[in-house]
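With one protein chain removed, the remaining protein chains of the complex are shown where they sit.
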Amino acid sequence: MTGGTFDKEYDELTGRLYFRDTHVPEMLRRGRCRLDVTLETVMMVDSLELDDAARARIVERARASRERAIVVTHGTDTMVQTAAALAAASLAGKTIVLTGAMVPYAFGSSDGLFNLGSALSFVQVLPQGVYVAMNGQHFQWDAVRKNTDTGTFEAI
Amino acid sequence: MTGGTFDKEYDELTGRLYFRDTHVPEMLRRGRCRLDVTLETVMMVDSLELDDAARARIVERARASRERAIVVTHGTDTMVQTAAALAAASLAGKTIVLTGAMVPYAFGSSDGLFNLGSALSFVQVLPQGVYVAMNGQHFQWDAVRKNTDTGTFEAI
Amino acid sequence: MTGGTFDKEYDELTGRLYFRDTHVPEMLRRGRCRLDVTLETVMMVDSLELDDAARARIVERARASRERAIVVTHGTDTMVQTAAALAAASLAGKTIVLTGAMVPYAFGSSDGLFNLGSALSFVQVLPQGVYVAMNGQHFQWDAVRKNTDTGTFEAI
Partner (left out) sequence: MTGGTFDKEYDELTGRLYFRDTHVPEMLRRGRCRLDVTLETVMMVDSLELDDAARARIVERARASRERAIVVTHGTDTMVQTAAALAAASLAGKTIVLTGAMVPYAFGSSDGLFNLGSALSFVQVLPQGVYVAMNGQHFQWDAVRKNTDTGTFEAI
């Protein structure tokens, strides 16, 4: 987990959105997920604030992981850049799927649970490589962009 | 769609659970799903009430479908039986994934959105055959059972 | 608390509605309620199963209470009968407001939180007596009935 809209909360004292803990464990419980999952919160940031050093840290954690299948929850704004950084690292033997949400999980209308179910499924079946899973679809890391007008991911 | 817990509603006049329309279109909107999906409500029943004739109708609709990838939403109690009926029909070239929910989508704590995201993802990537997608996992139709004590699906 | 639709939960193993613990503490937290409230679960039943002995127990607990303002959460089907039983007990000096819900709190679409806010407000301001608070309104115990066709309470 790296943060992103997925994990934003509403601060009722300031009226602003912020990060506290990740919602992923609660989401896995709600999805009655029975996969053997190891969770790691690498950072908890808005992906617009993710600089090269932070991106390098995500790559480093993926490299250090002993898992062959890795889902990275991530803000949507720079998800494609992080996917490229992960691809550039040539992590042989690993399938890495990045996913996120357009609406925080804490909101009733969030797409987060759908996307988490989707990413966890793709990561089990896709061959090694780096992918983005959003909108029910999966994309190769170098064949996708976020359309900021529609808020959806599309093939390029 | 064939009904199942997925689509149960609370009837506030009788205090009972019942079926009205499917929630799948609303769920796809919430998941910001951009897949090209054709929806068909084959029936709207509790899977405990699904007899051979009803099951034959589900098989028939799957056979008639021009889609190569089919997700069947279904009650969990007899999901494995319907999977077996679909497998027995030898629908060459089709990937069929059955999914459902332990808690109605209309409840806040439903696993339905997670499972729908999961099933729609598996169906795009798995080779032809008949599968059950529940609890974040996928199972071959003949290698799974519902554990009624835990309410989860497990490999056999 | 006496149960009622308010507090029904969905049992994901049996697919039936049942009672576990009351949701009222969680509802008070969600409403950021700052009233000095003492909670007591008298029973946890469907009000259709509430017999004279159970009703007498509710009256007894209201009589024993040292509070001057009492909210009784109750199933809607026999709420008016329990209101009558409380009125017959002539509990001088007490304002008692019965409320409930048409949809369980655990469902996204529940009226429970609205009704709880309403009942807790009426009970602070109304003169002594026994009332039903539903649908944003309050009724004297002997001037109300549940309209089972519309699922709403109305003056008689």
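Every chain is named by a letter (A, B and C) in the order it is written, and numbering of its residues begins at 1.
As a convention for this text, a residue touches a chain if its C-beta (ideal position, glycine included) is under 8 Å from a C-beta of that chain, and two chains touch if they have at least 3 such contacts.
All values reported here derive from a predicted model rather than from experimental measurement.
A.B. asks: One chain is left out of this view; which of C:F6, C:F122 or C:W141 touches it in the full complex?
C.D. replies: C:F122
A.B. asks: In the full complex, which bits of chain A touch the chain not displayed? Write them out.
C.D. replies: 5, 10, 12-13, 15, 17, 46, 102-104, 106-109, 148-149, 151
A.B. asks: Would you write out the residues of chain C that touch the absent chain, in ascending order?
C.D. replies: On the chain C side, contact with the omitted chain comes from 27-28, 30-35, 102, 109-111, 113-122, 124-126, 133-138, 151-154.
What we mean here is this: only the chains that are shown with their structure count from here on.
A.B. asks: For chain A and chain B, let me know how many angstrom lie between their CA-based centres, rounded off.
C.D. replies: 26
A.B. asks: What is the distance in Å between the mean C-alpha positions of chain A and chain C?
C.D. replies: Roughly 44 Å separates the two chain centres.
A.B. asks: Quick one: which residues in chain B touch 2 or more of the other chains?
C.D. replies: Expected reply: 102, 109, 151.
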